[in-house]
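A single protein chain has been omitted from the complex, and every remaining protein chain is retained in its original position.
Showing chain A:
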Amino acid sequence: MSDDAAADRVAAAFADGPAFVPYLAVGDPDYESSLAYVEALAEGGADVIELGLPFSEPIAEGPTIQNAVVRALEAGMTPTRFFEFVEEVDVDVPLVCMTYYNLIYQFGSEPGPRPFVEKAAEVGLSGFVVPDLPAEEAGPLRAACDEFGLHLISIVAPTTDEARLEKLVGVSSGYLYVQARLGVTGASSSVSDQTGESLARLSGVALPKAVGFGISSGEQAATIVEAGADGIIVGSALVDIVADGHERGASTESVAERLETKARELKQGAVDGYGRRTPTPEGTSD
């Protein structure tokens, strides 16, 4: 797949230093604001953006993203609107769809993941993160991704052992989403000890490692990248800004501005963490 444009774009995002990968639920709190928010993240230095397609039963999400999903669904977000959004959003970074398997499975006229993946390729998405699809069930989606040149990004948990890791890497491409701690998504004030252990276990895996779950500040981003992460994934801390703006009735522009500022902080943190690593002859960690 490396000769494919979508695949190359993701590889490029991780090529020059640490990647900042923000997440927002698409359509939260409404379609138009969401466009502005995603564009603000790109302005703030995003290297890849994970776009959440809201599912009614988000079992891997904590309260922050659950609430965002409810807001987006109530405002009318659907898979079809999601694809329109991807076509319309004005950003120049690779976009990855994060959603649950039932939405992928149901889309289109035939059951199975192929129609969804075909549409995703058509609108220019680069890949998928599917939290409820372990390697055991990933075969059909992996095959469709191969057919259309898209990535399937797997989540590696602190509980993933060597045997599972091998299975998981076998179906993965793009990057690995390294879950920093057990539990569900949600911003946290400290960096879990599990992060360093997880990164050490993954040192032999060729795919870039992006760490997510619980990152909310530039300093945390720096710590994680210093520990060896190739990228950081931040969702709840950004969704919190959207939620706060929504509750206060703030203007779309002011929320977008806050998101851009937060994005800059997180991106800068990642860059700082990279600079703090013990230098190697080439100046990279590999």
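By our rule, a contact is a pair of C-beta atoms (placed from the backbone, for glycine too) under 8 Å apart; a residue touches a chain by one contact, two chains touch by 3 or more; residues count from 1.
Rule of thumb we're sticking to: contacts and distances are computed from a predicted model.
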Hidden subunit of the complex - UniProt protein name among "CRISPR-associated endoribonuclease Cas2", "Aminotransferase", "Tryptophan synthase beta chain" or "Ferredoxin": "Tryptophan synthase beta chain"
Full-complex contact with the absent chain, from A:A13, A:V93, A:L125 or A:L168: A:L168
Residue among A:A68, A:L103, A:L150 or A:A229 touching the omitted chain: A:L103
Residue of A:G27, A:G44 or A:G62 in touch with the missing chain, whole complex considered: A:G62
Residues in chain A touching the chain absent from view: 55-63, 66, 70, 73, 78-80, 100-103, 105-107, 111, 131-137, 154-161, 164, 168, 179, 182-184
